[in-house]
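To start, I am sharing the structure in question, which I have written as structure tokens.
A single protein chain has been omitted; all remaining protein chains appear in their positions.
For chain A:
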């Protein structure tokens, strides 16, 4: 990840042609905008002060190129509480009312895009799915451990993506019906792979895994689960399953897992990750494949 500052671009705009009238209007506009901004900040502080209930957040801050943020620190935010408020809601409120530079990934707000896995009070959780009322104060919000921090709560996801893509994460089969006919799959088999297809690539599991922390080449729970999703899908066929097991029983594959269940505990989609890994180990033995 590069954090290099790009070269400044020369500002070529000139103010020569601006009429006095326009200057006056601009000044007025600016004044009004400043007034609005001050008003807004004062209102936010007042709201936080008078709310029946405020939540105290301690949020990790870091920016490699901003003075005062190059050394990581924690900032305190006091956010007025509303019934149903989540960690993500609180972060957004703090950003929109106190400090617009507070940075975190988020998009869908409903636990499907997988953008906002965070380290909240010492465990990996999705910010959007974590009710403030379930947490003790102050609520400590940190970026996911075992990943490089880009800025504030944003971590570099490249390593996670690389591992996901290392397991041939796409459907492969040697025989397909005609283009207007679907492959058959039993309800039982669909049920078997169902949980594994729920993964939203949030990387909470990878972040929680001690083995992944110590072995950078370990595929990690999410990637192995992705492989499980295909290996167990009867539509791929037996030949493809063998090939997938070969990928998984390599040195940094399933045998690295020490069944600590941390991934299963933090998975926001309740995927039984450890069980899936164990099942793949059993399959590998059954097939009498070499292992490390």
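Keep this in mind: a contact is a pair of C-beta atoms (placed from the backbone, for glycine too) under 8 Å apart; a residue touches a chain by one contact, two chains touch by 3 or more; residues count from 1.
What we mean here is this: contacts and distances are computed from a predicted model.
The complex includes a chain that is not drawn, and of the options "2-oxoglutarate synthase subunit KorA", "succinate dehydrogenase", "2-ketoglutarate ferredoxin oxidoreductase (Beta)" or "Phosphate transport system permease protein" the UniProt name matching it is "succinate dehydrogenase". Checked against the full complex, the candidates A:71, A:180 or A:238 give a single residue touching the omitted chain, namely A:180.
Set against the missing chain, the residues A:193, A:209, A:248 or A:280 yield one that touches it, A:193. If you put the hidden chain back, the residue from A:64, A:145 or A:214 that touches it is A:64.
By the touch definition given at the top, chain A reaches the unshown chain through residues 1-6, 8-9, 11-13, 26, 29-30, 32-34, 36-37, 40, 63-66, 83-84, 95-97, 99-101, 103-115, 129, 150-152, 154, 157, 161, 165, 169-171, 173, 176, 179-187, 190, 193-194, 197-201, 230, 233, 235-236.
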